[in-house]
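Just one protein chain is left out here, and the rest sit where they should.
Let's look at subunit A:
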Amino acid sequence: MITETALPEVRERKRVRLDEGVVRNLGLVGVLAILMIIGAVTRPELYGDATWVKNNIFTILQQASAIGVVTVGMTFVLIGGGVDLSVGAIIALAGVWSTTLATQSYGPLGMVFTALVVGVVVGLINGVLISYGKLVPFIATLAMLVAARGLAAQISGKQTQISADATINGIATTKILGIPLLVLILAAVVVAGWVLLNRTTFGRRTVAVGGNPEAARLAGINVKRHTVLLYALSGLCCGIGAIMLTSQATSAQAAMANLYELDAIAAAIIGGTLLSGGRGTIVGALFGVLVFSTITNLFAINNLSTEAQNMVKGGIIVAAVLIQQFRYRSITQLFKR
């Protein structure tokens, strides 16, 4: 509704624009609604059952929870002008480390603590290599991807490590007031991320560092330290994600969270985060994750192949970036060239 009334105004006076983030998020909500409608049309017998629909929404949210938490961290790194290709590997390392028999003997708190510490420490190493070692983020985190998966394979002896801890495994089955705990964790991380980005100095500094590091430095921001903190934050999110994923799979292994880095980057991008840094939203990133999770669900209930599903996902990423570009030049301008 808002877009409809606002459109002519935008055309008449180019200066006046709706808040870009709001428009984009409404667009993503629209995409989600369309996906749901396609689901309802193609499988009416499933969507006719209210219990199934409620269950399905929680399932989509639950399957988006771990990757959603990781995407929040990734969004911070991207806004800060970097990229973290090691998120999947950090999850694997944190997951494997927290499920060794030795760590499991410390109980659930020990496992959570280990996962978080491993995540933060690996993130710190990434940050220090990039800030003080002056490595390009792409290279530093790519190296970490390989190294962390290698260490995870070493620690696990290349085996799938089963989590025997009822409390950890219970995270995936617990519901509070009818809402799955995993979904609540995702919600908490998203709210915390939103507050951190939009209501704190840390958030404003992140945008400044990503937008123009030199200007940020001249304005008195310790850019190097801030960059280290951003990667540590991403690592922390991976630690949280590792516990969530371990709980869901009741196990951890070196190959877990395969290609999460790509999913997280893609979700952040279609949520409106610029790969070049300086701009992005947490809510948009969340919607990005939900779009992917809903597509997976839609293809599953229709028994369509995952190959087709991946092609559609790729198409959506391209479409999102194209739309992003159209926002800066009108369609007519594009055709004139």
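In this section, contacts are C-beta pairs under 8 Å (C-beta built on N, C-alpha and C of every residue); 3 or more make two chains touch, one makes a residue touch a chain; residues count from 1.
Quick note on the criterion: contacts and distances are computed from a predicted model.
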item	value
Name per UniProt, for the chain absent here [options: "Ribose transport system substrate-binding protein", "Acyl-CoA dehydrogenase", "Na+/H+ antiporter subunit E" or "FAD-dependent oxidoreductase"]	"Ribose transport system substrate-binding protein"
Touch with the omitted chain, as defined above, among A:Met36, A:Leu245 or A:Ile317	A:Leu245
Option touching the unshown chain, where A:Ala89, A:Val223, A:Met256 or A:Ala320 are the choices	A:Met256
Subunit A residues that touch the omitted chain in the full complex	46, 49, 52, 55-56, 59, 62-63, 97, 99-103, 106, 110, 113-114, 117-118, 121, 153-162, 169, 172-173, 245, 248-258, 296-297, 300-303, 305-307
